[in-house]
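What you see is the complex with one protein chain gone and the rest in place.
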Amino acid sequence: MLLQILQTWIDRFTERRIRRAAQLTSRRSTLAKVGTLLVGGAALPMLPFDRSGGVAHAAKVSPVDDAETCEYWRNCALDGFLCTCCGGSVTSCPPGAEASKVTWVGTCKNPKDGRDYLVSYNDCCGKVACGRCLCNYNERERPAYRMGVHNDINWCMADKQTMYHCTVSVIVGVANA
Amino acid sequence: MLLQILQTWIDRFTERRIRRAAQLTSRRSTLAKVGTLLVGGAALPMLPFDRSGGVAHAAKVSPVDDAETCEYWRNCALDGFLCTCCGGSVTSCPPGAEASKVTWVGTCKNPKDGRDYLVSYNDCCGKVACGRCLCNYNERERPAYRMGVHNDINWCMADKQTMYHCTVSVIVGVANA
Amino acid sequence: MKAVRYALRKGALIAALAGLSQAGAAFAQLPVETLTSEPAIKAKNRIYIPDIAIMHIADGKLHVVDGDTGKYQGVIGTGFTGQSKLSKDGTEVFIATGYYDRGQRGNRTDIVEVWDATTLRFKYEIPIGEKRAMALNYKYLLTQLSDRWLIVQNATPATSVQVVDLAAKKVVSEIATPGCWAIYPVKSNPNKFGTLCGDGTVQLITLGNDGSAATRTASEPLFDADADALFIQGEATGDVYHFVSFTGNVVSIDFGGDKAVAAGKWSLVSAAERKQGWRPGGYQVVALHEGTGRLYVPMHAGGGEGSHKNPAKEIWGYDLSSKKRVVKTAGHMSTAIGVSTDGKKLYAIDAEKASLVIMDLSGKQPKVKATVQVGEFPSQLEIH
Partner (left out) sequence: MKAVRYALRKGALIAALAGLSQAGAAFAQLPVETLTSEPAIKAKNRIYIPDIAIMHIADGKLHVVDGDTGKYQGVIGTGFTGQSKLSKDGTEVFIATGYYDRGQRGNRTDIVEVWDATTLRFKYEIPIGEKRAMALNYKYLLTQLSDRWLIVQNATPATSVQVVDLAAKKVVSEIATPGCWAIYPVKSNPNKFGTLCGDGTVQLITLGNDGSAATRTASEPLFDADADALFIQGEATGDVYHFVSFTGNVVSIDFGGDKAVAAGKWSLVSAAERKQGWRPGGYQVVALHEGTGRLYVPMHAGGGEGSHKNPAKEIWGYDLSSKKRVVKTAGHMSTAIGVSTDGKKLYAIDAEKASLVIMDLSGKQPKVKATVQVGEFPSQLEIH
């Protein structure tokens, strides 16, 4: 599933360019190790620190299953504003915002069933930054030489209207199914 | 001095329009009572509350004469970012910012000599908001039907580049000299 | 499952995983999901809260919150010191704003944007003049009189208004209003508005068919901007506007006739309270429910010259006909308040925490029902 998603955007945006440079960096090299990357990473403690200047979620008491908190399991690699706090949900953009065409995919363990799910972190686009519930988790995230698993970039980048509004976390499969 | 300053901008920007509407609201009516306004107002306690989301001056310990604090005597009617915190001073705009052409004038008591000084609150213009040392004091401030003593407006409004950057507090005279 | 998750977070990995694999058997695998966009906000009663975002003043916002639950509904960017106004039918939001083509610099464009009030989608824009007032968000700096007339406050700093013809989608006139500020609609006449002037008079202007000032009258002096200035925001019952003054008087002015005339003056504060410096303070200082005749004001103690924007220590409520205080409740550091259209909820913007406090008015005293953090520098609220 992850490979399929990555494939889709690779096909859509980079095919021609990749062909040109194929002798140097095969497409496979960009993707080959993603599979192994998804397996085996342990859910180690993260330091959730508030960089929102105290404006966002700092004072919030967070029940574990609250999708409006950074600690919600699907957000294990989400860097940005939770759409759940912005008028959307984990699977929907707030009114007036458009889901990004391209995305990156994280792998998060659901504590309820112990399964590792592939989570698509689409950005919602075309509106001012929501500014609420700023989160920053980075499980299995990598620098942008592994673009498909990088989160320090605006994933609205391929859209006509690229303003970053917030981020959803949509289940797109199971990691090791 | 205050009347002179007000006169300057009135002359510059509104003469024609005021003439047109002279039968309804004489220029004098806008200004007549400013003189009395300047006299007698007591320096009562203000509630300096932080609306900057904790980002600006909240944690600052402020000696009385520190021009980088909201409590500095010249800031008795300043609403905005102190240029002293932004790379400028009480009488100079930070590098790259331009002093506003028009301004409003406050009256502040200097605790050192007991005199009431007329203070010109020029905005510095043409750059992003400085974002530091946000203050909000309002001695003798009035709603915008008394535009010359109003501070809830961008005083860069008459400049070619109107982006609001920060505010200075320049002594332009003594109130009751 | 909390214990399991806790163990995981503590790094007791092996034990936790053993626990999880057993737990896993009890749960069905979650299905693959489909990503959508919310077509529109769901809340029936909405509060629209403009935010000048002074730290990033070119990037203001209009936040939309559920007036019943406090749940955040969505946002519209409002540009550089944009003023917003819900359309009379509640289906659109007007935003008078401007942009530089390089953010902080470059070429400037001033427009009225028209947005859908529930889908929060942009519909169209109308070019306006550059005299637009670049002011903190206040009610009455952008006013819709009728389906046709939308009036934009100007300041250069000379004051005037520009008249937008919503049918023709253009500015049709500029009307000088020197020494005057704000645009108050007059319910009985969709072509008429009032404005408060620094000499204490109220001007009434009636638009002709071309949008120019067909008639204009000035009242006698009705207030004293030096000794007891009126806050610019007031609320109306019919054509009678109720303003409050810096020292705590209610000044009612009838906008319905040829000239504006005094329609009563009374004090919010007793002699003792006046002595203690109880005064109104904030940016939106009058909340009025016309049906029940309840008027609310955010009050602070120890006030004096310059305290008129101080946040509230208490909110006081009055019966407008008897002029008696019937409510005295916590102030929530508010600088802007409002009442729901059914009169059953009181809203307060906490300026210190940048939050909206929703109070239930059904009991004897207001009771906090929800508090939601909203934006950075909210100074106004508009109730749908």
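The letters A, B and C name the chains in turn, as written, and every chain counts its residues from 1.
We take it that a contact is a pair of C-beta atoms (placed from the backbone, for glycine too) under 8 Å apart; a residue touches a chain by one contact, two chains touch by 3 or more.
Since the model is a prediction, treat every value here as computed from it, not as a measurement.
A.B. asks: Taking the entire complex into account, which one of A:A67, A:A158 or A:V174 touches the absent chain?
C.D. replies: Answering carefully, the residue with contact to the hidden chain is A:A158.
A.B. asks: Go through chain C and note every residue touching the omitted chain.
C.D. replies: 11, 53, 55-56, 58-59, 77, 79-80, 99, 101-105, 109, 113, 122, 125, 302, 304, 376
A.B. asks: Could you list which residues of chain B touch the chain missing from the display?
C.D. replies: 1, 42-45, 55-56, 64, 73, 85-99, 109-115, 117, 120, 122, 124, 127-128, 130-132, 168, 170-174, 177
A.B. asks: Considering the whole complex rather than only what is displayed, give the residues of chain A touching the chain that is not shown.
C.D. replies: 9-10, 13-14, 17-18, 20-21, 24-27, 29-30, 32-33, 36-37, 41-42, 44-47, 49-53, 55, 76-77, 80-81, 102, 126-129, 131, 134, 136-148, 152-158, 161-164
Assume only the chains that are shown with their structure count from here on.
A.B. asks: Among the chains here, which has the CA centroid at the largest distance from chain C's centroid?
C.D. replies: A
A.B. asks: Quick one: name the chains whose C-beta contact count is the highest of any pair.
C.D. replies: Chain pair with the maximum contact count: B-C.
A.B. asks: Which whole number of Å gives the spacing of the CA centres of chain A and chain C?
C.D. replies: 36
A.B. asks: How big is the gap, in whole Å, between where the Cα atoms of chain B centre and where those of chain C centre?
C.D. replies: Each chain reduced to its C-alpha mean, chain B and chain C end up 25 Å apart.
A.B. asks: What is the distance in Å between the mean C-alpha positions of chain A and chain B?
C.D. replies: About 46 Å, centre to centre.
A.B. asks: For chain B, give me the residues that contact two or more of the other chains.
C.D. replies: Each of 53, 55 in chain B touches at least two other chains.
A.B. asks: Going through chain C residue by residue, note those that touch at least 2 other chains and give them in order.
C.D. replies: Residues 354, 376 of chain C touch two or more partner chains.
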